[in-house]
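These notes are about the structure you will find just below.
Of the protein chains in this complex, all but one are displayed in their positions.
Labels A, B, C, D, E and F are assigned to the chains in the order they are written; within every chain, residues are numbered from 1.
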Amino acid sequence: MRPEVALPVLLPLLSGAISLMFWRSRPMQRFIAVAGNVALFVVSLWLFVAVLEDGYITIQMGSWPAPFGITLVADMLSAVMILLTGIIGLAMGIYSLATTGRGHEKFGYYPLMHLLLAGVAGAFLTGDIFNLYVWFEVMLVASFALLTLGGERAQMEGAIKYVTLNLLASVIFLSAVGLLYGTVGTLNMADIALRMDEAEHSGMVEVLAVMFMVAFGIKAAAFPLFFWLPASYHTPPVAVSALFAGLLTKVGVYSLFRVFTLIFDQTMGYLQDIMLWGAVLTMVTGVLGAAAQYEFRRILSFHIVSQIGYMILGLALYTPLAIAGGVFAIMHNIIVKTNLFLISGITHRLQGTYQLKKMGGLYRERPWLAVAFFISAFSLAGIPPLSGFFAKFVLVRAGFEAEAYVATGIALAVGLMTLYSMVKIWNEVFWKALPEENQVPETPTPTGDDGRLLKPSLWMMYLPVVVLAMMSLLIGVFAEPIMLVMNQIGDQLMTPSGYIEAVLGASASAEAALLDPLEIQAERVDDRLEETP
Amino acid sequence: MTGAIWNLLLGLAWVLLSGDFSGLNLLVGMIFGYIALLLIEPQVDGLKGYPARVPRFIGFLGFFIKELVQANLRVAFDILTPPWHMQPGVIALPLSARTEMEITLVANLISLTPGTLSLDVSDDRKVLYIHAMFLDDEEELRRNLKEMEHRALELFR
Amino acid sequence: MEPLMALVIGLLYATAIFMMLRRSIVKLVIGLLLLSNAANLLIFTTAGMTRGAPPLIPEGMMQPLGGVADPLPQAVVLTAIVIAFGVLAFAVVLIRRAYEIVKADDLDKMKDTDT
Amino acid sequence: MQFAVLMGFVLAALSPLLNRWFGERASLLLALFPALLAAWLLSQAPLVLHEGPQLLAWSWVPSLGISLSFLLDGLSLLFGLLITGIGTCVLVYAGGYLKGHQDMARFHLALVAFMASMLGLVLADGLLTLFIFWELTSITSYLLIGFNHQDIEARKSARQGLFVTVAGGLALMAGLVLLGVASGSWSLHDILRADEDLRQHALYTPMLICLLLGAFTKSAQFPFHFWLPNAMAAPTPVSAYLHSATMVKAGIYLLARLQPELGGTALWVTILSVVGATTMLTGAFLAIHHTNIKKLLAYSTVMALGTLTMLLGIGSEYAMTAFVTFLLAHSLYKGALFMVAGILDHETGTKDVTAMGGLRSVMPVTATIALIAALSLAGVPPLLGFIGKELMLEAALGAERVRSILVVFAFMAAVLTIAVASIIALRPFYGARHETPKTPHEAPLSMLIGPGLLALGSLALGLAPAMLGADALLTSAATAVAGEALPISLSLWYGVNMALIMSVVSLLLGFFLFKRWDSVRGQLARLTPVMRYGPEAGYEGLMNGIVRFSEWQTRLLQNGYMRNYILVMLVVLIALIGNSILLRHSPQLALELDVRFHEVIVVGTMAMGALFATISRSRLGAVVSVGIMGFSIALIFILFSAPDLGITQLLVETMTVILLVLVLFRLPRFSNLSTNLERIRDGSVAATMGVLMFLLIMTAWSIDQFESISTYMVENSAPLAHGRNIVNVILVDYRALDTLGEMFVLALAAIGVIAMLKLRHGETEGRTNSGEKASVKEPYDG
Amino acid sequence: MVKSGTIILNTAARFLMPLQLMFSVFLLLRGHDEPGGGFIAGLVAAGAFTLYLFAFGVSATKEVLRMVDPRDLIGAGLFFGMISVVPAWFMGQPFLTAQWWTIPVIDFKASTPLIFDIGVYLAVLGSVMGMVMALMEVDKDEP
Amino acid sequence: METVILISQVIMGLALVLTFVRVVRGPSLPDRVVALELFSTTVVGLVGVYAIQSGVSSFLDAAIVIALMGFLAAIGFARFLERGGPRDD
């Protein structure tokens, strides 16, 4: 019994349920919001430390042995993702206290937030493909509700696209699960991995692979499947935007990593190129989309797409180092992108708009905000020694090592375009003087979503922003321990037998080792890495 | 109502005592129970009228099934043979039923009888509007409906 | 049976997609409805269909008498049905609100957030 | 050492506090930092000179080959001394120049951080550490150039400088990674000592081109030179620092650093010589266009950078010696001249040299400093600049490739440089007094110390290079650049040779040019329309083109039409599935049909229900058909042994219909909005998808290779889970986690629905964040 | 617009709702052995309330529910669901491991799966009710 | 017996088809709703026959639920009409 594997899912579910029970009491909900998120953060830390020690941890829910029950599995990748979920959850919990209006609180903002986190955590931990679908739906419906909370026109219009296109992805996912079960007769991912390797009809395996690729590609907002994201992410309350930007698409990316390293590894020979160019086009179209925008959150939204390209590039290169780089990119992006959205919220609070044209003067007025933005923005652009640089560097190195020169070159160029957008925001929002026509009163009256005075709570907005900016910086400074973790992730993902053994027991993995052609490739890459001190 | 419950309990007791848990045995137990209730009726206030209601109920059931089958056949005939013999129309049927329960019961029974369909009750609850398929002999129809209402109300009064 | 079902499910997917490609939001939602039904039937069919042998164990027994239909896809589909219901209920109300705000049953009039 | 550099960043971060505590004295306080570092570097000099390069190993990210090791050899020592020495002067100077400025703290922050970055750059041993500091200089210089950030020109210039240098930085990163991958080491020290000859490596050419792009952009080589003069938007102390000893020299440093390992090939020599010479001439030529003193100096910096590059390209012993000498000389006089320009600007309120005149009388010290520095710039003995120029001409004369071009260019550049030097040193200080916006006075002491020291350095080192140890230092640096010992010594007199003759002639021609400058400028003004099509216009065009392209692309992709989105996704899916199941593999079909009449009917009503729902013109008719379809599905579930499923489907269908009915009440009737062509297109996509799904279902069903895991569930349901309804046991026991998630999904949907219906705008007053539309669409100009 | 609900429908609803609710509890309790279970039962119960809503409208239904808002039902349902997860922990078993207790006097087998199913029941009931009631409520509010 | 069951299934199958035709033909919403109602009733009958055919009485549970809940959709439609929704013909 390893409770730490299940608690990151169960705790937010519980706090969500309790929060719902107290839906009449606003203070109670706010208390549960923070308490629940602190608890989630603590268990995520617990899980991370435990996985650091043991490598893999599993729990067979309901005591039913795998593959018959549902197994929750934490490997290093899951643990890192869970830890990030805990961090972002806590940041959001605090930030939301300052920004959430009474109406939103009354109609379930906090339970929705908890359950969204539960869905995310469930997706990161589950070892069962249908259970993954269920957590996707939990996450999705929570996000639907959060997206529409407040009921403004833009929200509704954005939500229609968000809902429809995500449902399309869900149905593709579900259909693939159905076909998968019809083909191999099991739902446990480790078991599927074993059976897939033996599957005689390789055409079906490939079809399943592409179906999962498209389904998760939509969830991850990869080219040309990303349309829902720029259409909707800038419409909800900013804390919600930030939560979405940080975590949601990453679940799609995580799933791609999980499924294509564990289950469909044998199809990578064919799919690698498709994925690689998909990743490149994702980066390029995303970053160009941002270049065309003049609204704070729209720029950030398009950049999510662009950054997703980097992560998928890591998977497409398909070496341990590239995987490590991809996951580094995920980690970095979760922290930084969340923070940029949070900052956009503060600037909105201060100047009442998201239009770059109408903003200005914050460099002088809010130096600490400027510092936080500067760190986050330049981290996003991959400027050293911030977190984004290391993500980019590892990918570039892996790309050159894999001799994918053109794709890697484009990835580098995209970094410059990212800088373009970030500098655009910096110049307009921070450096430029506030335009005459948009002069706000001498002391801006900060208001929450409900228009009430919320001046004392501004620190609750600053706290997460400062902490996250610090994290981006610290990731850079302490890149070594993080890189060790990332390398472990790369190794774990490229040797799926470890995962299979952890879930199904040692006998199964002996079988798996015989069937793992990629292990040989992974070793080859390892050898090459060892040559370079 | 008390009577019906007692009857059921006695039936169940019979089933328990005899140890034969079949539907038929329950029926047997119910019959014995009914006889027992018939015997003690004068002594127990709560049972007043119950034994008498049972034969009335069975009689009503027979009447209703007869109507149901008869009218169904008539409708069937008209549906299956091409020229329409029917003369449909909406008529107002004055109600003797007073309580909501009674009105509902009567209306539903009328709806269940083929050839008639309860449309609505007037706001003052005096009249039930009925759509009837065969208004060739309206008086006969009205008479039949009133009889059904009468028999049904008897069960409750 | 399965080939026939496969054919009809194919048709269901086709109709669903056709509806989703319409400009009317109501048609869109009906398309989503059809689509989720198609997926549920797909799971049910692909696993194989069995007549007259529900996965129930007679009272007092430890195993079913003969072979029974595969219960797992049934449970999975049940879960999927309920999830689809929740999601669709949300979508249905969403289009209602969207219509209320935009005052048109036309998706082409709802593109402010993109452009 | 590493500690010292990192302390620089800490100090930078603390500078706001220092400013608060110490006010105006903070500048002096902060100047102690580079001064102490310079002292420390000097103390290390003997060690380096006598025992060779010193490696100070520090690990950082060993798993990526990133170390924080520093390599101290002649080259890095020379650069380190320049950075710290001139840095001290600049900090002191800035204290006077920006006295009382409200953003003093921010200035200190950026400047000290920049200084530390620059120092880290030249000291770094790791390829990536070098790159990290390289990028840090770009970022910090961005902050410095944009110091007057409320001015749109400053913002634009800062952005331009950032983009050009960071773009080059990306190329540099690619080059460095290639270098690391090719050499198998991430340490400069190791790479320089390795036996392997990278010049023969397959990746040599791409690697070199990437590295050169990095160096050229940073060092403002043609055609990337345009950002540097624009960077004059920075306050003058910054210009003095960036253009004399630091920022722009980073690229030069890199080239020098790599020369022993990568230099000497035909590619290297040709590119560096040609680019260097072109830059040199371009800079010199453009300089005399301008009357703005800072621009004049900036273009002369471009010229100097070209010269340095050219010297590295030539690669001879002379060239190496010339390189280090010229480098040192340029840093000293250019620093001094910029500070003088700052003084002039500060005191007169204008930067236009033609607007000044006769200032020698009011600011004699400044005039003297300007004269000494300008003489060094002009290459007049006995100043250090003279030695540099002599060696430079000598090296050009001895070039192995494109010699004639180099010589001609070098000579022309020399002439123009002399003209520039004369303009700066003579025009403001001599001749008649002009009225200036401010009444000029002699600059305060704090602003004179820096330039004074630098000018003095130019003179002293020119007079007695060996005596002051410069000889040894430069030899050591040249050795590091050449990769082998270069036993040379500097001297003012090498005898009458070709170089000296050229020097003298250029002096005369240059002075002549200075005399005719005003009319020459008039002539040159006619060239203005042609000049518009320079590299800068190319840069602007590129940036605008990217923005326009991205707007076009976004309109094309993110067009707001949802059916297009869906269509694209489906086409992708269809293409991928079709390719896999039809082209690369084939479906597996087992067309055995075992059906009953009523089953066919039920399946038929289901299909017809779906079909009618699509073609019905009545939306409620469609809803009823959907209901029929749902009931048919429920019946199919029941007929095929799934009673639980059938019941659930029926109930769900009923509730769905009720919800639809409740909602449709508010919605209008169906209307036909699409054209027939669209319908045909959509129909074919839909049909294709349907056919594919049919094939997939058939295939998956036909595959009968594995036993289902549900066998275990059936066997253990009653004995272990105490339940006889196996489906329910799966739901609440085997796979209870699914069900747990599922109930949360339903609950979430309900919360969402309730909120959507009941939480209206009235209840969320005051929030307008998402209501705004992107109405602002003008091109971005900040 | 015709006034909603007639005597006939109202009476029938008053009579049918308890019947349907009883039936739903029946379906819930025997779901582990025969067709039924929390979902089906919850949906039947929701159907019962929907019928009542159609007959009597929102305010009357709220009166029937007393102080209970559908959201309370959802919260309680989810809470029950979560409660059934935990007992296994105290037994040192993985979460969700079924625990069975026999209640001596009535020989009733209580178990965590049953608690779980009750949670499902309440959650489904609350969710569907919440949606339908909200829809009808706003319909009432608006012209 | 088996034949009888098959015949009844065929008959009821035909009934389903005819019912569906009414759904298509309409013309007004109430007509379609009546057809839907009849459809669900026929389904109850079919399930009853199927229970006999398969000998599994559990299928009757499904029939009970349909019998008890199937009319709700019709009530919903009626409410729609009463509140002024269009008849759609």
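Here is the rule we go by: a residue touches a chain if its C-beta (ideal position, glycine included) is under 8 Å from a C-beta of that chain, and two chains touch if they have at least 3 such contacts.
Here, contacts and distances are computed from a predicted model.
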item: Chain excluded from display, named as in UniProt, from "Peptide ABC transporter ATP-binding protein", "Monovalent cation/H(+) antiporter subunit G", "Hydrogenase expression/formation protein HypC" or "Glycerol dehydratase reactivase beta/small subunit family protein"; value: "Monovalent cation/H(+) antiporter subunit G"
item: Chains still shown that are in contact with the chain withheld from the display; value: B, E, F
item: Hidden-chain contact residue, picked from the options B:E41, B:E100 or B:D120; value: B:D120
item: Residues in subunit F touching the chain absent from view; value: 1, 4-5, 7-9, 11-12, 14-19, 21-22, 25, 28, 30-31, 33-35, 37-38, 41-42, 44-45, 48-49, 51-52, 57, 60-61, 63-64, 67-68, 70-71, 74-75, 77-79, 81-82, 87
item: Touch list for subunit E against the chain that is not drawn; value: 1-3, 6, 8-9, 12, 15-16
item: Absent-chain interface as seen on subunit B, which is shown; value: 21-23, 26, 68-69, 71-72, 75-76, 79-80, 84, 86-92, 94, 107-109, 111-127, 129, 131, 133, 135, 138
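Operating definition for what follows: only the chains that are shown with their structure count from here on.
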item: Partner chains shared by subunit C and subunit D (touch criterion as defined above); value: A, E, F
item: Subunit B to subunit C, fewest steps along touching chains; value: 2
item: Per Cα centroids, the chain farthest from subunit A; value: B
item: Centroid distance [mean C-alpha coordinates] between subunit E and subunit C, Å; value: 24
item: Inter-centroid spacing, subunit C versus subunit A (mean Cα positions, whole Å); value: 28
item: Per-residue overlap in subunit E, given as positions that touch at least 2 other chains; value: 33-36, 39-40, 44, 47, 50, 71, 74, 78, 81-82, 85, 96, 98, 124, 127, 131, 135, 139
item: Interface hub residues of subunit F, defined as touching at least two other chains; value: 50, 58-59, 61-62, 65, 69, 72, 76, 79, 83-84
item: Which pairs of chains touch, using the document's own definition; value: A-C, A-D, A-E, B-E, C-D, C-E, C-F, D-E, D-F, E-F
item: Complex interface listing, subunit E residues touching subunit B; value: 6-8, 10-12
item: Subunit C - residues contacting subunit E, complex; value: 54, 56, 59, 78, 82, 86, 89, 93
item: Residues on subunit E engaged by subunit D in the complex (per definition of touch); value: 31-40, 43-44, 46-47, 50, 70-71, 74, 77-78, 81-82, 84-85, 96, 98, 100, 109, 111, 113, 116-117, 119-120, 123-124, 126-128, 130-132, 134-139
